[in-house]
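Only one protein chain is missing from this complex, and each of the others stays in its spot.
Chain nomenclature is as follows: A, B and C, assigned in order of appearance, with residue numbering initiated at 1 for each chain independently.
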Amino acid sequence: MSPPILFINRIDWLVVVDFAAIGYDLYLIDHLGLASYSTPMIDKSVNNISAAVADIQSGSVVLSSGFGDAGAPVDLLEALIETDAENLTIVSNNAGEGNYGLAALIAAGKVSRVICSYPISAGSVVFQDCYQAGEITLEVVPQGTLSERMRAAGAGIGGFFTPTSAGTELGKSKECRKISGVEHVFEYPLKGDIALIRATRADRWGNIVYDKSARNFGPVMAMAATLTIVQVDEIVDLGKLNPELIITPGIFVDRVFVHNG
Amino acid sequence: MSPPILFINRIDWLVVVDFAAIGYDLYLIDHLGLASYSTPMIDKSVNNISAAVADIQSGSVVLSSGFGDAGAPVDLLEALIETDAENLTIVSNNAGEGNYGLAALIAAGKVSRVICSYPISAGSVVFQDCYQAGEITLEVVPQGTLSERMRAAGAGIGGFFTPTSAGTELGKSKECRKISGVEHVFEYPLKGDIALIRATRADRWGNIVYDKSARNFGPVMAMAATLTIVQVDEIVDLGKLNPELIITPGIFVDRVFVHNG
Amino acid sequence: MTAVLEKIGLTRPQVAWRIAQEIDEGSYVNLGIGSPEMVANYVSTNREIVFHSENGILGMGEAPAPGQEDGNLINAGKKPVTLLPGGSYFSHTDSFVMIRGGHIDVCVLGAYQVAKNGDLANWATLDTSKPPGVGGAMDLAVGAKRIFVMMDHCTKTGKPKLMNKCTYPLTGSRVVRTVFTDLAVIDVTEDSFVVREITAGISFEELQEKTDAVLTLSENWQTLAPPDV
Partner (left out) sequence: MTAVLEKIGLTRPQVAWRIAQEIDEGSYVNLGIGSPEMVANYVSTNREIVFHSENGILGMGEAPAPGQEDGNLINAGKKPVTLLPGGSYFSHTDSFVMIRGGHIDVCVLGAYQVAKNGDLANWATLDTSKPPGVGGAMDLAVGAKRIFVMMDHCTKTGKPKLMNKCTYPLTGSRVVRTVFTDLAVIDVTEDSFVVREITAGISFEELQEKTDAVLTLSENWQTLAPPDV
């Protein structure tokens, strides 16, 4: 029977190996002192909504899913109000409606910049007031370009040429190029520090399923942010989601919070 | 009761309107003399495989789905052998195996150019022989770039910068740009005249469902070609496919052929 | 027909009806928010047209019965809709692949102005007191195979909207195929407006007076007299 061998295999990991005793498995004791054998599974679920958003930093670029109310992560946005994070940039199709969700976050003075396609819905009074008061800056991006810029960020594309906005006010300060006889403008990736997403069901690996047209910006935002947090109605057992129907695989998801769960 | 009004509303359509008799519907009699009321539904199914590929022209760029055998449109490729089309460019991940499907099409002398990522699988003897004999030219494209170039064609993107192949032989003749400190190369869209795709199920609108990892290049090729022809195992009634699970919506599909159907 | 002929200028439902006649069986169609949505009402049930909504729906059906609304099933105008058999859901990204990639056969949009070269102005006025908003208009303008514009021939104050050159900010350059107004159906060619149909009761001279750009009358022009829808 061989003795344990002790070696450092990463600067912050202490590894103890006793091959004979554990059948070639490792007991990993990380620098926080937590033994990994106490969490032998991937589990991205978070029980507490405050914990789900606690580490979002001031100045973050926050991608927020939804088209109007459909797919909007209302609870996650409202949970952000209670954190210390401020000076946020919100990327979303709209700029909030009524006085809940994104509108509530804006009303709480947490948002300094909005990047969106359509901030002038009838109900977006809070945003429009803050905009008129000069408290929020606005970047208007065509809806398809907004989506494609986030996809580029998620897909490792450095930038792309699109005909959308060529020859218009929104394209006038951009690099232009005629390709196959059509004028295009160059667009850069739009990456988020955080994505807040609303979906229907998840499993502990973070696989995500949406409902009908509430899917909208969820899939692209999940892939475009460094940290992706998803609000769902339900977490089901691993293997219960149809593998053909998982729209956002867990590789794009970091945390899953069950709304009212 | 108003009389019929006759007018030309497109140069090649003759339109007869009798509002009172037909409740504001139109009887459309097209320039081929076929009355459209005899086909009052969208039906993309084609019963005869020869008919499915009959109008493919010589010199066409043909996108052919599949990764190895999984998802390869073997019957459609073999049906092409019997047509007059020659001098074809085939875009596919591999260059055919054995002596069936793509390899059979190559062996029949129909293919003058292959654009693919990996033509050197153990079984791709037919291609390799033709390549050595100088009968086929080859453009090797990294697998992700191949997929992304087709997506750009389908998505109306004029071109994109990718870090893939920067600093390598495959990137050396391409426009380079450093973005966020990383070297990128510029890639153009890769559009097909025809896409030949293998899938599992379809409905008469051309909605498509795939099976497991045979999905691979099907979705992107369907969107990247002018004419998309899909070989499926089964056509089901409209409404039988789960609308959340339709991977390729019928908007990208022109013809559906049931294999052995 | 007499009831129709006595009326000068079409109603919006009549314009919507006229546009519906222009849409082929099997077309994939995106209808802009507002008046263009009316076009769906005049596509007959024995002609299958697949309606696309930019928020991720193909095969969109009519509004649900009261009480059957689903907040997760809405159209681009954020109103509840239904899904027809054969319909499908997809992401915004894929939706704009369809739009930008030229897969939508027809898009019907409203407009502030259209110029004789096909320039479209429909996203911003010259009023800078409120924030701008573009939505999907610019993507639709460049992407759809055919852009139909549905609008009144003149503004409420009688100013022309069919222009020699747009004075409002552009949505897209050289994108409009055909303009359907209360007074006429006008095709946009290389660099001129060609009148294909004139509403019954209107003369070409009257139409020209209400138009900023010079109009050409098609050899095959027709009188347009839709039913009293």
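Note that in this section a residue touches a chain if its C-beta (ideal position, glycine included) is under 8 Å from a C-beta of that chain, and two chains touch if they have at least 3 such contacts.
It should be emphasised that the depicted structure is a prediction, and the values quoted were computed from it without experimental measurement.
The hidden chain, counted over the whole complex, makes contact with A, B.
In the complete assembly, the contact with the undisplayed chain comes from B:247, out of B:90, B:196 or B:247. Among A:118, A:186, A:205 or A:257, the one in contact with the hidden chain is A:205. Only one residue in the set A:81, A:125, A:179 or A:246 touches the chain that does not appear here, and it is A:246. Here one chain is not drawn; of B:43, B:211 or B:234, the residue touching it is B:211. Of the listed positions A:154, A:171, A:192 or A:218, the one in contact with the omitted chain in the full complex is A:154. Take chain A: the residues that touch the chain left off the picture are 2-3, 5, 7-10, 15, 17, 19, 23-26, 28, 36-37, 39-42, 151, 153-157, 203-205, 207, 223, 238-239, 241, 243-244, 246, 249-252. Touching residues on chain B toward the chain that is not drawn are 67-71, 93, 116-121, 127-128, 131-132, 138, 140-145, 147-148, 150-151, 162-170, 183, 210-220, 247.
We adopt the following convention: only the chains that are shown with their structure count from here on.
Taking each chain's centre as the mean of its C-alpha atoms, chain A lies 35 Å from chain C. In chain C, the residues that touch at least two other chains are 83, 89-90, 96, 99-100, 142-143.
Contacts with at least two other chains are made by residues 148, 162-163, 210-212, 247 of chain A.
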